[in-house]
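Just one protein chain is left out here, and the rest sit where they should.
Let's turn to subunit A:
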């Protein structure tokens, strides 16, 4: 790995460790290897959003050309959000692509992702299904996102009604996560979700 990349990550790592955001448990950064090429990030769901109270883990890969090219970041924790793929965790965010600047850091990336959870950009979606729901059925979207946060990110809001629907499909022999995806995709309409799973 290029000298500057490792040097940068070392220093950034130290910076994040002592930052006020870490002190308040808003963000976290862990090294996954000694070469500073792979890291694990963590962000807290921002207040007043369906992600509030959840903890989201991120996979961070540092390219050899860092900081002249952006780090590769994706969500490990499953999340229901228009700009994040509900399947792969891939993120659509300008600063992770062409708007990346060498003077940005992992700290700014984590804070930007937190900002993205507060303010989605449904017109530049990564997940078209989620984006449609976000635009057309805000309340269903919020409920779904809260449910996913509860199930996958240790969130506090149990959506009993939605859970019951997942159980119902499980009772029909469908795998739990698949059932949840189908129901989320079909705005929690059992009939349509079943059709979706069968087709």
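Methods note: contacts are C-beta pairs under 8 Å (C-beta built on N, C-alpha and C of every residue); 3 or more make two chains touch, one makes a residue touch a chain; residues count from 1.
In the analysis below, contacts and distances are computed from a predicted model.
K.L.:
Missing chain's UniProt protein name, "ADP-ribosylation factor-like protein 6", "Mediator of RNA polymerase II transcription subunit 20", "RBR-type E3 ubiquitin transferase" or "Palmitoyltransferase"?
P.N.:
This omitted chain is identified in its UniProt record as "RBR-type E3 ubiquitin transferase".
K.L.:
Based on the whole complex, identify which of A:41, A:54 or A:67 touches the chain you can't see.
P.N.:
Final answer for the missing-chain contact: A:67.
K.L.:
If the hidden chain were put back, which residues of subunit A would touch it?
P.N.:
Given the touch definition above, subunit A has residues 4, 7-8, 11-12, 15, 65, 67-69, 95, 99, 101-105, 108, 111-112, 115 touching the missing chain.
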